[in-house]
Every structure is written in structure tokens, then in C-alpha cells.
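Let me give you the structure first, and then I'll get to my questions.
All protein chains of the complex are present and in place, except for one that has been dropped.
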Amino acid sequence: MATSDEHGRGRVRSAAVAPANWTEQLSEQGFAYVLLVPTLLLVSTMALWPLASTFEMSLRADALFSAEYVGEFVAFENYAELLTGERNAVLGSPFLDFGQPFQSALTVTLIYVAIAVTLETIIGFGQALVLDQSFRGRRWVRVAILIPWAVPIAIQGLIFWLFFQPGIGVGTDVMQGLGVFSQNPLINTTDTLIIVIVADVWKTSAFMALLILAGLQSVDRSLYDVAKVAGASKVQQFRYITFPLVLPALLVALLFRTIQSMRVYGIIETTGGCSTLPSLTCMVVSTFRAGRYATSAAVAFITAGIVALVALVYIVKFADLEVGA
Amino acid sequence: MGNVTLEHVTKRYADVTAVDDMNLDIADGEFVTLVGPSGCGKSTTLETMAGLTIPSEGTITIAGEDVTTRPPKDRDIAMVFQNIALFPHMDVHDNMSFGLRLRDFDKAEIDRRVERAAEILQIEALVDRMPDELSGGQRQRVAIGRAIVREPAVFLMDEPLANLDAKLRVHMRTELQRLHKELDTTIIYVTHDQAEAMTMSDRIAVMNEGHLQQIAPPLVCYDQPANLFVAGFIGSPSMNFVEGTVESGEIVTPGFDVAFDPGQVPELAPGDDVTVGVRPEDVYPAEKAGELANPTRPIRARTDVLEPMGDEIFVYLVLRGEDASDSEAATTEAASARGSDELLMSVEPDSDLAGDEDIEVVLDRRKIHVFDTGTGDAVCHDILRSEAMGGGHPGAREET
Amino acid sequence: MGNVTLEHVTKRYADVTAVDDMNLDIADGEFVTLVGPSGCGKSTTLETMAGLTIPSEGTITIAGEDVTTRPPKDRDIAMVFQNIALFPHMDVHDNMSFGLRLRDFDKAEIDRRVERAAEILQIEALVDRMPDELSGGQRQRVAIGRAIVREPAVFLMDEPLANLDAKLRVHMRTELQRLHKELDTTIIYVTHDQAEAMTMSDRIAVMNEGHLQQIAPPLVCYDQPANLFVAGFIGSPSMNFVEGTVESGEIVTPGFDVAFDPGQVPELAPGDDVTVGVRPEDVYPAEKAGELANPTRPIRARTDVLEPMGDEIFVYLVLRGEDASDSEAATTEAASARGSDELLMSVEPDSDLAGDEDIEVVLDRRKIHVFDTGTGDAVCHDILRSEAMGGGHPGAREET
Amino acid sequence: MASQPVEGGESDDGPIAQRAQEAIRNPGDAYQFLFYVVTAFFLVTTLFPFYWLLVLALTPGDRMTDVGLLPNGFNPASFVEMFQRLPFHVYMFNSIVIALTTTVIVLLVASFAGYAFGRLQFRGKTALLLVLLAISYFPPAAFIIPLFQFFTGNVEILTLPAVGTIESPNWFNTPGAMVTPFSALFLPLSIFILTTFYSQIPDGLEDAARVEGATRIGALFRVIIPLSAPGVATAGVLTFIGVYNEFFISFLMTDGQAQNWAPIVWGVVNYQGQYQAFYNLMAAASIVGVLPVVILVVIAQERIVSGLTAGALKE
Partner (left out) sequence: QDGAGPGAGTGTGDGTGGDGGGGGTVEMAMPSNVTDRAEDTRQALYDAGLSEDIEVSFLSTSEISGDVEAQYRSWLNAGRETPDVFRMDSGWTIPFVVRDQLVNLSERLSDDALSMLDEHYFEAPLESARAPAQAVGGGGGDTDTGTGMGGGPRGELYGVPWQVGFPTIQYRKDLVTDAGFDPEGESWATEPMTWQRFSEVIAETHGNADVEYGFNWQGTDYVGLSCCTFNEFMTTWGGAYFGGRDTLFGPVGDRPVTVDEEPVYQALRMVRTLIHGSDDEQALDGYQQISPNAVLEWTEGPSLEPFTNGNAVALRYWPSGIFEAATAFEESGDLSPDDLGTMPIPYAVSQDESEYEGIGGTASALGGWHLTVNPNSQNVDAAVQVIEATMEQSFRTFQFSELGYLTGDQRLFDPENVGDVDPWGPHLETLQVAGENAIPRPVTVVWPDQSSQIASRVNGVIAQQQAPEEAMSALAGSLEEIEQSV
């Protein structure tokens, strides 16, 4: 019995080991490609193909009267009309209008991203530094600090919406007491922007903290000994050792956080609403909801293009790191 | 300035006491080497001095101030770590200049010092490399460089030359000594290399299992080891030990007897269990007895293995005892009962000894160390007290 | 089985060639030591053998099969890394048994081997510790343990004893040799410790800047170094070199002249620029000349620094040349022009020499090495060809 | 703390800290104090919204007016009622299964990719990384129509002359329709995280494993992944939480019924009536729904521990 069991285990094991052995014969390059096969398979069927297909939709006309998603081929007409502002009425708010920065989706999104990501990075870093220490009860403090990330956006929105909803929460009174908010924060663009940013910082600082913490924890502790003996103060240790060594993790966190917040939607929709505070993704979703699938697809691609531009900043920085290392 | 004092310093980890009630008083400008077997607490001792580990007990004083809980940066020390620990994200230049940059030295001065250190360390060509592009020895040199550019009051060096080849090591040895003189700093140095310990140190501190065994100038440790442990540890190959008992006027061991004048050596009381120690270089083939002022009686032995080392040959001898009846038995049992009826002898490389040959050897009575077998403490370091020690020897030889 | 052959192996990095056209042929069961200065390519050579680095050029054969691009696991090798590389997430036992577990050894066998290795390495008490709770030497022993439990056809060991104290090192040396015999494996060993290289190896391979300089049994490397580099590298302290020129029947150097019989040493053609090499132990105070069969003429020198080592004393001599007019100048300039008018002599510890004393020394003519200054290649290893080498010496001394 | 090297003994050089050092005999105390203040601040700010959620949950459904720092009334029954109204535990179960499966797949696939990107050199590396990153530029809305068509069996994958047309599977209302796209969409983040962490593991340790007889994959699993535990745990937690709370795609791929693998957010949303929501139940459900994540974080944070490479290398 025992032997047959072992036999079975052995077989399973060798079945698992055989491909591993086979890959050993490959060159580094070949091996890399083999490792990437599952990724490419998943990503191409579940992401690239849908995107291609959506892109195709974006080259067609909206078909509001038909059971089809989209109508005839119109090439880049959707893009042209969107970018020239001819579709603003359909979008609900202008795409880009420097005259009213708080009404146009692009500027609102950029302002939001700049403020939120900056705050989240600073706070997340602070939290990570706290969590990096060892102290009694750290486990629970970690949970406490990280748990906002686990709250679904719908609930996150609900919490803040209810808090500032007159008649239900006391948030507006408190803030007005502090002289910060207008009477109706949830229909006021700047107030809503603040609420959305606060809500977002509350939730996603944890994301930053988690990634940065992981980076911090991976730093070889003996380097701190060296730095201390070399005479580094806490601040200097941070600047010369901690920061450069967590920089890769920090960049990943920043990159993804920026991309995610460029796509902000849910928290806006669940608090002030897209017409109070229009974002790029708001337009994608509202046109989608309205059944203008082609327009929606085009807005999505334009959004992606803008995100790509923003992400470029980080990619350049990444390249720097790679070269430096 | 750079004097370092440890008082009753103890460091306990979960299941070991790494350093146990350590008392050290190191003068400013002194060069002290810590030696001891692996795991005896050398690195831990340095770490407590550096402020990287807070001792479980005891106080540490540097330059007269109690620094026991003070952070490392306020101690004016530099350290070379046993595990090297270069900053992986900095090139060699930045690694070496790290401490200076922290202190806002100006660039020219930094470059000057780094260049100078790189030159000493023979790594001028490597200053732009990243640590992972260096060989083991090169990394170690960078680690040394990182410390020496600092010119602190106290240097702590934990096996800084472990990964260097003999030649470079000799070079580094002189350079460190020069540096020591030039900067007049205190250096506390850990090494497992006897030659280093012997040549560089003002004093050697011998540790074992967290305890300080002896701290004394190198030759004192070598010639007058405080106890069995020091005697066995210092010197390579290590001292021969033979257990025996004191009888009146004679120390009796299984392999040989050594006569002494009880009047001259009152420490040896009849009936004591003692261990006789003699270094390999103090064992001579009987034909050289004439060169010695005070040889023992010839001791019958059989050569076993010969280990030629280039500049000397180590000869493993199996003692055949006074009655030498069962020489074969002795040979076969040699391995198992080693240390009591075996002796290591070192001879000149041009010796004509061969393996498995019956010979007679003599010991230099002036170099026979006697230890109390029970406590391990040294009883005496020669059994010929009447003569003056040291200076007398060459003259003695001349006589023959 | 375990024979390893390197043919034209070259490894280039961005800005250095770490190993350059290396050819090695190591027999099954042989113990070969790689030595060479820091950064000369020893570790890189081992890495190519292990399969961790694919050579830029050349082929590697193990047990007759070309394994140049084969993964490490298919090479039946075990390696002790210079940087130790313990798995930090595994305790000592798991670190040591890692390779066995990968190979599905059964638990009893694993435990048996690990226990055995821990015993040899004297780390029985540490098997449950994590690497970061070990001292430097303890870590290194674990790293050795991880290799030896494997019992592979070829051991690659990169400075495995660098962090161990002398005593443990001697112990490990014998254990490794025993293991070598017992398992009959090939061992390729890197060390910077001369004693290790000398005592353990069947052959020593001396490398410099990626090139193989000489591969030969230890004493051949010591006594008949192939070139200046090997001569200077092997032996500690290192050989004295003095540049000179050959005139008829005489090698003339700034500090002294050495006469030779042109008939006996035809390699020395008048007019050649040569470098004379002599080891410190082959330099004797003139009063010992009598003990030598073939001493040179006395050479006038002044003692500078004395370095007592316990079992010997190194004496730094400044040659005063034949005309000895400006002895002060010579002393002050000594440091800068070292190697040409300085000589290192090693004497017995009971010598009565003191610093700053004018003495005369002689060299052993049978131990004078002559090299071509231009190419560095050895020209001859004595200047007394007529006499038989080796065995004659003790007899010669006896005569006096 | 005792074995912690001097941590407590240090403080910054600023004048305030200096004064504090003098004022308080043990300089460690000032630092400790500051540390606790900061920690307390973070705790209060992150926990306050949860506290308020709890207040909401405890407030009886018909007393939802001017809710301040204390609940209007005390009604723990909402934690029972939430299960009576909806099989919330089933939604939770669905989410946990979907999230765990996705996390396992993502970690596995991303580990391979992270190893390739982080530790191997090959052509097209940067381009591939950029393509992966680009996926996250798009709002989910850009994926859902094709994906929905795909998983309702409306896409012809390929037409073979002999076999006929192979259509995409009809996985509507099954976990596969969520797990598969989630795996792809959450992959880029994990790949980037793991690439970063894997690339930082010293080569020496992988070399050691390989010399000991591990394959490259073996070394990945036995050495690199364990040593990257903080990164892997983080990638895992982020993926799990992301999927656990995902709604955009799961909204489409199920009809919202608990028995049809609808996830937890569906459950929370279903506490909403046409005009009015049961805020107290939603709050209670959110608190209960977050518990699995709390457990996960408690477990995962054990993995996020420092000093993983300590004592490994001498270099």
C-alpha cells in the first residue's frame, strides 16, 4: 500500500518534473518564451482580442435603433468628432475645455490623479514605514491599515455618500462647521472632488502601503547595519538605502495607481455622480449605458491613449533604473 | 580619544550566550586582535562596540563616554563587516564614499580619499563597477575601502582579509599598519589568520565560547599561554599536548618522562594531574639535541605521515613509550588515541626523514608548558626556572 | 568518471575577460587547487564548470561528455560558493539536505548524511538554526555541509575555509582529504591559503588575469615555478626578486653579484636581463654559511624591520651594495624602491638579530631562481646544475 | 524588541528631537512616542469609516437620520437580517471561490512571466512588458462586449473544414466566465510586482539551488518564490481583493443570483430596493463581507516579513 502510494506520488512528481527538465535544455531566450506562453495565451484571448474587437467597434457608427451593437463602418469619424467637441452633448460633459476645468473630463481626471496619487503615495509610504517596524500588535495594525483596500467601491462610495448626505450623515455639518464645504457638497464639483479624493486616499493608500511595505521588507537588513556604522541618521538611512531600494516597488505601485486612478469612475458615480464630477471613464460608461457602443469604444481608446501618455513618465523612469542597474 | 572599554558585556540570544561577561580595556591607538574559534563571539563583540547590538548586560565606553545605548553614528567608528555587505545599488566609488557623503565632505576631498583608498586596495580600475560585477576578493577590498576612507577614531574590522590571496594580504597588512600609525586610530581586528594576528597586533585577545581567555601581546600569548585553550589555539600547527602526572622531580606521561628540578619549579607538586604542552617546532630529532641548551632525554618515536609545506615539513610521530615493546600496536592505535601518544614535529624542508621510520626526538625543556589538567590553567612555561628567559637562548645555542 | 576537461574556455564580461583561453585536464579523482590573485578568474572558472556561466568560447567536458551548455543539475557536481549562498528561508538541516531532497532520497538516508556531515563540521548543535542566527564561520561550514552530503562525482569548492579559524581549518583539511579518498571524487578547489594549496592538492593550477600560468604538483610550483608570476605568488612571504644582468660567469645586481659556472648553466647567456629570485628561507645570516653546501659570497645588508611570527622571524634587509657608502639614504628610500635593494630573510625565532644592525647574509645557490626579465619565464632554478638536487642537502649540512 | 538592534535608541537630528532627547531621559522614548502618535493617527483615519459603517449597521433601518458618531438605537439584528433577506453567505462563498481560483492562476502564470521578465534576457522583453501594461490602460467597459459575446457562445473561434465551426463556450453563470477574464486582467499588475521582486533575489541563491540539482523552474519554486514572499503575498492579496470585489465583469457574466455564482458585490447591491436601500443591511453585509479579506490579510502578512535574505550571502 505504502509503496504503491509512493509510486503514485512519484509518477505525479515525474509528470510535473518532466517539462521542467525539458525546459532546462532550452537557451535562456527560448526558456523565457516558454515561460511566457501561459501569459500570452491568457492575455491574447481575454484582453488583446477583446480590445481588437472593441477597436473595430470604435470605427463604426452607433446603432441606437438596432439589435446590433454598432452600425456601419465610419472609419475614424467617432474619434474626430469626439476630439473636436462635436459629441460633447452626447458625452454629457465636454471632453476637454480649459475654460471650465472642473467641467471637462480630462482636466478633472488629471487634477484628481495628481492630487490623489500624491497624497496616497505620501500616506502609503508613511503607513508602510510604520508597518515595517516590529512592535507588539503589528499584525492587527497591519490588518487595520490595509483593510480599506478590501472595501468594494460600492461600499466605499456608500460610506462617503451617506456621510455627506443631508438628513442621514453628519459630514456636511461637520465640514461646514470647519468652513470647508458648501451647503450641498454632493452637487458641488469642488466639494465632490475633495470627497472623492478623500475617499480614494482612504481606500487606496492601503494599496500603496502594501506594495511599498513589501518592498521595504525585501531590503537586506544588513545594509542598514552598514549604513548606521557609516554614520547615517534615520533620515539618511531612508534617503540612501531604503528609498533607492524600494524604488522599483514604489514605481510599480505608482504606475499602477496612476493608471487605475486615470480610470476613476466608481467612486465618483457612487458619491457626487458623473455629471457633478465628470471623468474620462464616466464618459465611457455613460455612453455605454446609453447604448452608444461605438462612441463608448472610441472614448475608451482615447482614454487609453491619454493614460498611455501619463504612464510614459514612469516608463521612462523605469528605463532609467534598468540602465542604472 | 579612541580608547574602548567593555565592562561585563554579555550578549544572549535565544539559545546561546554569544558573549559572556567580557571585560576589555583597549587603549587609544592600540591595535587589538580578537581571535578564537568560529562562533566564539568575536563578531558579536564588535557589534556591541559598533552599537549594532545592544548588550544584554554591561557597559561599553568609547573615549571615556558611556555609549552602551548610543546609536552607531554617534560613536565615530568605522567597520568592515564579515559579510561584506556592499550596497548593491551603488557602484564602487559610491560605496566607498558613502560615509563621507553622509557627512557632507566636499567632492574634491571625497574623490581624493576614494582614489587614495582605491590605490591602496589596488582597485583603481574598478571604481565604476557595480558590486555584482566584482570577484569575492574585490568586494572585500571595497568593503575595506569603505571603512578606511572614513578615518574614524576606532576601526572595527571583522576578518577583512579573509578572501584575499596571500600576497595581497601581506600587502594589505602593511598598509593597515601604516594607516594605523598615520591616523593613530584604535583598531580592533578579528582574524583567524595567525600570521595576521601575530604580526599586526599590539595585543591579542583570545576568546572561547564567549569568554575572554587571555589578552596579551602576541608573543606572550604564544610563549606563555594562559591556559590550555590559548596554548592549543595559538600557533599553527597547534601545540602538542600529553597528559601526565607529576611525580617527584619528574612529569610522567605514557610516552615519555620529563625530569625537572623541584626546587626550581615549585608550582609542580607531586601527584598533580598535568598536561604537558610542546610546540612542533620545539620538538627536534635527537641528533639536533646538541644544538639545544636543555634538551630532554631522547624519546623513542616512529614517524607516521610527513606533510611537506615548502618551507618546513610536518612530521607526525607516534611515541613508542619507554618500553617500546608493541610498536605495531601503537601504530595502529595511533589514530584513535591521538593527542596522548602522538607528537607533531616540524623540521627543515631539507630534512631526510621518511615515513615509518624509527627515530628519537628531544624536546626543548625551556619550551615545555605545563597546565593543570583539571582547570586547564597554565602552571609554568618552562621547567628550567633558574635560567633567565628570552635573551639567553641564542647565547645558549652558541655554546654548543 | 569525474574527469573534467576545459578546452579553450574563455569568459568575457562587458569590460573584462575573466577567463582567457583556459585549458585544463583534470583526472578522475584528482585534487586540483586553483590559486591566483584576487580577480584572476578562479571563481569564474568554477562557475563555467558548474554550468552557472556559459563560457563565451570553448568546451567543457565532464566524464567524457561535452557539458558546455548542460544545466548544472545534469553534471553531478556539488559546489561550495565563495559567497556561501545559504538559503535564508531554510534552517541548517534543510539547507544541507536540499540537494538530497530534490533527488528524493529517503528521509532516513538524508538524516544519516546530514548528521554525519554536521558531525564532521562540528555543527551538530546548530541544525535547527536559521542562517541569520549563525556566525560567519558557522555559515561557511553549513555551506560545506550542503555540498558534502551530496557525494557527487566532482566537488567544486571556492574558498570553503576562508572564514574558519586555523584549528578548524586544519581539521577540515584532513576531513576533506579523507572524504576525497573515501568517495574517490574529483575535487577542484580554490583557496588563497598557501598551506591548504600545498598540503591538499595533487596539483596546483596558478592563474593570473584569466590565464593559466602553471599547473603542477605543489612542490614543483614551489621549487620550479614556471615564471616570475608563479614564483612570486607561491610561497609566503613571497620570493625576493632582484633584477640584474648576466655577465660572463656572474649575475650582476645592484645589491650583490652571484657567480656561476657558465658550463653548468648554459641557459644564462651573457648580456641577458634576468631577475634573480630567492625565497626568504633561503637567505641565511653569514654565520650560517657553514651549514650550506653552496652559499654565495656574503652580502652586506642592514636589518630594517623584524617581524616575529612565533615560529620564525621575518627580517627585512636593506642591501648596502658593494660600496655601502650611503646607508642612511638607502634606508629611507627602502620603502619606495623595494624589491630591488631589499631582501626578506626568515630566521629561527631564537635568533638574536635586532633592527638597524649591519649584518652579512648569504644565499643558498641551489635555491636561486633565475627568470628572463623580459618574458618573466623561468630560465633555471639553481645555478649549480652539476649537483644532484633534493636528497643531497641534509647530508651536506651534516658535513659542517 | 529586545533582540532588535538599537532601533529604539535612535532619533533624528532635528532640534525638536534633540530637545526631546534631553527632556526625556531615555532618548528612545521620544522616538517611541512619535511612532505611537503616527500609528494612532493612521489607525484612527483608516478605521473611522469602518466605525461609521458599524454605526450604520447598528442603526435600525427606519432611524437612518442624522447618524452621528453613535448609532440611533442599537440593532445588532441587522447582522441576522442580512442573511434572512439574501443568502449572503452564498455570495461570499462564490466570491471566495472565484477570487481564490483566480489568485492561484494569476500567481502561477505571473510567477513564470515574472521570472522571465525579471531574471532572463530575451528579445522583445520591453515590448512585451509594455503590451501587458497597456492592457490596464483600458477601462473595463472596453472589454466587456467581446468577452460577453465570447462567454455566451457567440464567437466562432475557428472553422475547421472537417469538424465544423468551433464556438466559444457558453459559460454564462459559471465561475469560468469570471475566472478566465479576471486572470488576464489582473495579470499585468502581478507580473509587474513579481518581476520587480524576483529580479532582486541575488543570483547567488538561484545558482546554489541549481548546483544542488534544481531545474530553473525548481529554483523558482523552491528559492525565488519563497524569498520573494513579501512580493508574492502582496500580489496575491491585491489580486484576491481585486477579484473579490470586482463587479463590472461579474455583473455581466452572471444573472446576479447567488446560486448562479454571483459574487459578493451583487449581494450587496441586491440589498437596494427600487427607490430605497437597506443601508443598515448593506453596511452589515459590507462588514461581514470584508471578514474573509481580514483573515486573508492576517495570514498573508505573516509572509510579508523582513530579513528574508539575511544571512544568505557574503557579498
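Quick notes
Order of writing sets the labels: A, B, C and D. Residues in every chain begin at 1.
Keep in mind that, in the parts below, contacts are C-beta pairs under 8 Å (C-beta built on N, C-alpha and C of every residue); 3 or more make two chains touch, one makes a residue touch a chain.
Because the structure is predicted, anything quoted here is derived from the model rather than measured.
The chain not displayed here makes contact, within the full complex, with A, D. Of the listed positions D:A110, D:L252 or D:A300, the one in contact with the omitted chain in the full complex is D:L252. Annotation: of A:R139, A:R239 or A:R289, A:R289 touches the absent chain (contact as defined above). Interface note for the absent chain: among A:A67, A:L178 or A:V316, the touching residue is A:A67. Residues touching the missing chain, restricted to chain A, are 62, 64-69, 87-90, 92, 165-168, 183-187, 273-276, 286, 289-292 (touch as defined at the top). Those residues of chain D that touch the chain absent from the view are 62-65, 85-86, 145, 148-149, 152, 154, 172, 251-252, 255-257, 266, 269-270, 272-277, 279.
Keep in mind that, in the parts below, only the chains that are shown with their structure count from here on.
Counting C-beta pairs in contact, the pair that comes out ahead of the other among A-D and A-B is A-D. Separating the centre of chain A from that of chain B, both taken as means of CA atoms, is a distance of 61 Å. Centroid to centroid, with C-alpha atoms defining each point, chain C and chain D lie 57 Å apart.
Annotation for chain B: residues 13-14, 47, 51-52, 71-72, 82-83, 85, 136 touch two or more other chains. In chain A, the residues touching two or more other chains are 24, 220, 222, 225, 228, 233. If you draw each protein chain as a dot and join the dots that touch, every dot ends up joined to every other dot.
Across the interface of their complex, chain B is touched by residues 220, 222-223, 225-233, 236, 240-241, 244-245, 325 of chain A.
Across the complex, chain A meets chain D through its residues 17, 19-21, 23-24, 28-29, 31-33, 35-36, 38-39, 42-43, 45-51, 53-54, 57, 69, 123, 126-127, 130, 132-135, 139, 141-155, 158-160, 162-163, 167-170, 202, 205-207, 210-211, 213-222, 225, 228, 233-235, 248-249, 251-252, 255-256, 259-260, 262-263, 265, 280-281, 284-285, 288, 293, 296-297, 300-301, 303-305, 307-308, 311, 315.
Chain C meets chain A in the complex at residues 71, 73-74, 104.
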